[in-house]
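Below you will find the structure I want to go over with you.
Of the protein chains in this complex, one is absent; all others appear in place.
Read from first to last, the chains carry the letters A and B; within each, the first residue is number 1.
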Amino acid sequence: MTPTGPRPYANPYVAGTALGLVLLGAFVFAGRGLGASGAFASVAAATAHAVAPASTASNTYFAGYLADGARPWTDWLVLELAGAMAGAWMSARLAGRTALVIERGAGVAASARLAMAAAGGGVMGAGAVFARGCTSGQALSGGAVLSPGSWLFIAGAFGAAYVTAPILRRVWR
Amino acid sequence: MTTNRVLAFVALVLAAGAMVVGRPSTTPPGHIDVDRLAAMIAHEDDHVTAVELGTWLRDGKPGLRVIDVRPKADFDEYHLPHAENVPLPSIGKASFRPDETLVLYSDGGAHAAQAWVMLRSLGFTNVYFLRGGLGEWLDDVMTPMLPTDATPAEREAFRKIADLSTYFGGTPGVGPRPPASSTSEKVKAMRRRGC
Partner (left out) sequence: MTTFALPLVIGVAFGWTLERAGLGSARKLVGQFYLRDLTVFKVMFSALVTAMLGLFWLGRLGVIDLAAVYVPQTFVAPQSLGGVLFGVGFVVSGLCPGTSCVAAATGRLDGVATVAGMFAGVLLTGLALPSIWTFYESTPRGAVTLPDALRLPYGAVVFGVVLAALVGFQIAERLERRA
């Protein structure tokens, strides 16, 4: 490993404050908070519409993303998430932290890890639909504006995670 | 002081200040923000039509409360389905929850509009009024009339209103509306038509 190597991460409180300022900026300049799962919903709606427009039109959930004047492929959140990927890549590049790798615990093989990542993603997707958001949209943004539903989401998510973690201890060793 | 301590100190000071100040807005309760309200009125965000209200009632819109601001005697004579009587003089003391959707009505709509301004000034955001008042409800929902020279498109649109009307025990009809002016006259005319 080269002497310089990947740089250490920032102080979490400072990084968190910076993230909070980004969130505040979103509220001030765009009138809304950050989000992530909404982008997935928008793209899912656009995909469903492209594949089966007639039955998608009668789906009340997807119809919300396909209303008159909506741009589901370039929705606000889709653009925001695209920007996030660009920003993350730039930050990692500058800090020497980009790497084509499968991050996993010591207790699991690469293929199993990928399967679990996908499975976990699927369950999170379902959860995000019911909760109308995820850690970015509900926990951070909804939490900052003191929405009770968002705080319930935080409690449920953290609670369930702490209960599930011991079961997967060997995976994440 | 380390970075963390500085951050924590700043947060604590701002939070303590927030608690002292209490409210995150500059207008005190009861103060009328004229520009804001005028904009709402111009955008027609202030009222609902009788048909809209009827649809909300029929579909069971959650958190909906229909408030009759007329005197008790008028309320007892006739009132909208599920309506509650809060006469105008006591509107300030009424206990409404901020998450409820309030629709105010009176005979012609003027008193309801005044109550709307008052409730808005108290900070309620989900408040609307029936612009044409009880008269609009009786005309448009309870006794909607289809003109005899209506186009097929108009007939089709009328079908939905007629359904709404019969849901509330109203009597849709065809032809010109018989002349009637005051609300109580309309109520009597409606009752004479029977259900």
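We take it that a contact is a pair of C-beta atoms (placed from the backbone, for glycine too) under 8 Å apart; a residue touches a chain by one contact, two chains touch by 3 or more.
The structure displayed is predicted, hence computed values, not measured ones.
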| item | value |
| --- | --- |
| Among shown chains, those touching the left-out chain | A, B |
| Chain not shown, touching residues in subunit B | 7-8, 11-12, 14-26, 62-63, 97-101, 125-126 |
| Hidden partner interface residues of subunit A, rising order | 9-10, 12-13, 15-34, 36-37, 39-41, 43-45, 47-48, 58-62, 74, 76-77, 79-92, 95, 97-105, 113-165, 168-169, 172 |
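In the analysis below, only the chains that are shown with their structure count from here on.
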| item | value |
| --- | --- |
| CA centroid of subunit A to CA centroid of subunit B, Å | 39 |
| For the subunit A and subunit B complex, residues of the former touching the latter | 11, 13-14, 17 |
| Sites on subunit B touched by subunit A in the complex | 3-4, 7 |
